[in-house]
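A quick write-up on the structure given underneath.
The complex appears here minus one protein chain, its other protein chains still in place.
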Amino acid sequence: MDYTLILFIILAAVAVASAAGLLVSRNTVYAALFLVLNFATVAVFYLLLGAPFIALAQVTIYAGAIMVLFLFVIMLLGADKLPKAKGLPWQRPLAIVLAAVLLVEAGFLLFQRLQLTANLASPEASINTTEALQSLAKTLFSQYLLPFEVTSVLLLVAMIGVIVLTKKEKGEQEA
Amino acid sequence: MGSSGLFSLVPLIVFLPVAGLLINMIFGGRLSEKTIGAIASAATGLAFVIAVLLGVALWTGSGETVVVPFADWIHIGDLNVAWNFRVDTLSVLMMLVVSGVGTLIHIYAIGYMHEDVRFKHDIPRYRRFFVFMNLFIAMMMILVSGDSYLMLFVGWEGVGLCSFLLIGFWYDMDTLGRPSFANSNAAKKAFITNRIGDFGFLIAGFTMFWWFKSLNFGDVFSMATTIPAGVILFITIFLLVGVAGKSAQIPLFVWLPDAMAGPTPVSALIHAATMVTAGVYLVARSAPLYTLAPQAQTTVALVGGITALFAATIAVGQYDIKKVLAYSTISQLGFMVAAVGMGAFVAGMFHLVTHAFFKALLFLSAGSVILGMERGHHHLAHQEGHGSPESADREHRQQELSDSGHLEEVFDPGDMRNMGGLRKQMPVTFWLYLIGALALAGIFPLAGFWSKDEILADAFQKFPAVYWLLTIAAFLTAFYMGRQVWMVFFGKPRHAVAEKAEESPKVITVPLMVLAALAILGGALNLPGIHTLTSWLEHTIAGVEAGEFNFLVAGLSTGLALLAIFLSWLLYERQPLAEGQKDPLKKLLGPVFTVFERKYWVDEFYWAVFVNRYVDIARFLANVIDGRFWHDFVHEKVIAGTYNWLSRTVLDLGVDRHFIDAIANGLGELTKRISTSLRRLQNGFVRSYALAVLLGVVVIVGYLLLK
Partner (left out) sequence: MTQIIPLSWYLAVSMLLFSMGALGVLIRRNPLIIFMSIELMLNAANLAFVAFARSFGVPTGQIFVFFVMTVSAAEVAVGLALIIIIFRNKHSIDVDLMNSLKG
């Protein structure tokens, strides 16, 4: 029994548990915290998979920036509980059934059809982390330079959009 | 120009009047009254000239029949009718009479209609009158010049049409100028009565064609002996029906007295001198057929004789100056028909000619008298002081219109009871009328004496019964003419108007003088012993013999005529009729006179027996057969009902609504229902949409898995 395997199992259990917590928690703040936990476990998965840059980005962007934004909005709007749902009585059972079916389908796909039971190509140890990072950076800034730049434009547009959306119109106060 | 060249002129006798009527019809609106009258008269006069030339050509030539081909008309199977002109002594005689008397009457009409249209307040109708008159002359010429029974029939119908048009010339008023249908009813009566006669003519014509395979005079006459006698009898009897219609014989004479509703020149030309004699001409023309059918001859002679007497008795009881002459015409036509029926064709044609002269003279003189009375009436109305002539005229007319309900208020210029003593006011007309009356009465040596005497002499020889009928009729003729002359021209005026009556202008009196001369001298045509007309006509009518002059017959008839005139003098002149006095003959004869006066109630009889029954049948057909059966039942119920049922119940409800509409509505309803139920999917809940997306994912993945 390897410690990596034990680590994987524990991390997988934490990830699923935190996701379940997200699903069931009535309090929005708790939900956000469950998600942060989930993101953190996923970041460890990335480290296990030999992707330290992505793992750090995950922690920085998701667990840091995005979740702070979420919490900020939760605080802004008041993390109140919603009243009990009136309509759509069949929504919940149907959603559960469908999610289950999806899961079954995916599992079937995974283990029966694709036969992806093969081990990962090379162990974490054999990966030269520095080289891998360099290769990633090369690829990103050579082959994917244009998409990278477009991403910056996307972020700019999103920023302007948010400003325009949330900006109060002139005279709206009086009205 | 040779005589054969002259014969080729014959179509002109038809086309000259046609040209005249066309000119007047097309350009007449811009021409003056005198020009219109002159054109019409000239057209007729030129036709007379042509007739004279034809007569000369016949006289100087052999006198045999000449057929001038003119045009092909009908060419079907066996039937081959050409429009050929037949120039022979008989047809030329008729042409001379028609165009000669016609010309004089046209000239007379220039003056007469000038005043008539003014008395009746419709000046534009002047032109129409002359158009009709020229059309009549053309049709009459077609009648007498045709070479076949069919062409004769064309003319026969044509003159019937003209008669209708001219009787109804003042179609919107009665004879006294009041608004009424009386004149047009008279025209219809004449036309319909003639139709009955024409039916007989047609039957005869069809039978003739069936047996002879031809309608040409030449073919028919040459084959006549080879045809069974019964067929000839059948044909001739049915021709007699036609004759009775056109020549106003019993039983179809009733239209002629009513035909006096037409203007007086029409009465003279059409209903005395020419058209009504077409029947006599037809019998004379068909002489070869009639001589083969003695029974038919007897019938014709009897019809003529009885008509002569019958009409003469009615004439005795009439008060209207033109009605007396109308019945006299019927009576004289009876003489002619009787003559040609007995086989005395020459005597009949002779009387036809002389009668045309003196009866035209009498009618036109009567017209002159009526005009004189009208003038007097007019004059009187003016004297009573109604301001200017024209406004008086209008007032007068208005007054007459408003008075139209009161018959006695309207002055009748033709009623002899209003006249009296007119010889002082109208001396020229008086003398002319006297000549005509004496000629008609058969006084020596006027034309009527010779022609009537020839008929009587023939009848005495051949048919004693008819002789006696005609002799009595001749006696009555002299009596009613005497009565008329005494009543109109002698004694004292019985009405203020008669005192003011005025003589007619020269345009009216001069043609009358010519006719008077003819009435005096007409007898010279066929004087006993010379027999000009007989030798003239024997070229055409085979086997005519010169009538023997019978002094006994002549003496008796002259004596009777003088006696009749004396009797009329006794009754009407010795004690002249006073104003409002009853006819002295009425006292003498009592109810018999009433019978004469009321014309034996023949009209009433016809109304009761034929017209009313006909109306009943027409009503039955209209109301029951056409209205209730054909319209209400067949059309409304059967056809419209079935159609409605089909369209409403079957097509509309069954096919359209329950089938086609159902499909269309069903489609619409289906769309509506589907959309209503689908609408619920669009519930606005974001999560439902997300669910649908997931469903799609699941389904697609499942599909990919199972593929």
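A and B are the chain letters, set down in written order, and residue numbers restart from 1 in every chain.
Simple rule for what comes next: a contact is a pair of C-beta atoms (placed from the backbone, for glycine too) under 8 Å apart; a residue touches a chain by one contact, two chains touch by 3 or more.
In this text the structure is predicted, and so the values were computed from the model without any measurement.
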| item | value |
| --- | --- |
| Hidden partner interface residues of chain A, rising order | 1-2, 4-5, 8, 12, 15-16, 19-20, 22-23, 28, 31-32, 35, 38-39, 42, 45-46, 48-51, 53-54, 57-58, 61-62, 65-66, 69-70, 73-74, 76-77, 82-83, 85-88, 91-92, 95-96, 98-100, 102-103, 106-107, 110-111, 116-125, 132, 135-136, 139-140, 144, 147, 151, 154-155, 157-159, 161-162, 165-166 |
| Chain B residues that touch the omitted chain in the full complex | 679-687, 690-691, 694 |
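To be clear about the criterion, only the chains that are shown with their structure count from here on.
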| item | value |
| --- | --- |
| Inter-centroid spacing, chain B versus chain A (mean Cα positions, whole Å) | 123 |
| Interface residues, chain A side, partner chain B - complex | 87-88, 91, 94-95, 98-99, 101-102, 105-106, 108-109, 113 |
| Parts of chain B lying in touch with chain A, wherever the complex brings them together | 683, 685, 687-688, 691, 694-695, 697-698, 701-702, 705 |
